[in-house]
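Report on one structure; see the data block that follows.
A single protein chain has been removed from this complex, and every other one stays in its place.
Up next is subunit A:
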């Protein structure tokens, strides 16, 4: 076998090893119930904010402390603590992708990704929005 082939095979083996080790790093999309079963393990939650519960964020006291309640599609909820600033528009977001792990009674969040309605070109939202304007314009006329 040529040296080149050996080197190539070694490099490809390394690349595969890297990808396999990556599979050890990945988290999984879990529900709140599942996340609670494995405290301390990094998971990714797809949830939304429970707007009936208070959101605690006071930048004067501490701009790096956010606390709110997340609710998943199955109806489970958990307190979320995020040691960073509150992402702008979090209240408007339809869906939150939360990375972190369950610690004690709460979810210790390391990263929040917002999925905002407008980022998905939501024709329905646009429609509602426009219909509302239309009705408003209509009623203003009459």
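Just so we're on the same page, a residue touches a chain if its C-beta (ideal position, glycine included) is under 8 Å from a C-beta of that chain, and two chains touch if they have at least 3 such contacts; residues count from 1.
Everything below uses one rule, namely that contacts and distances are computed from a predicted model.
Look at the chain that isn't drawn here: its UniProt entry, checked against "Membrane protein", "Sugar ABC transporter permease", "Cytochrome c assembly protein" or "Sulfur-oxidizing protein SoxZ", names it "Cytochrome c assembly protein". Remark: the residues of subunit A touching the chain excluded from display are 2-4, 7-8, 11-12, 14-15, 18-19, 22-23, 25-30, 42-44, 46, 54, 57-65, 83-86, 88-89, 92, 97, 99-101, 110-111, 113, 115-121, 123, 125-127, 129-131, 133-135, 137.
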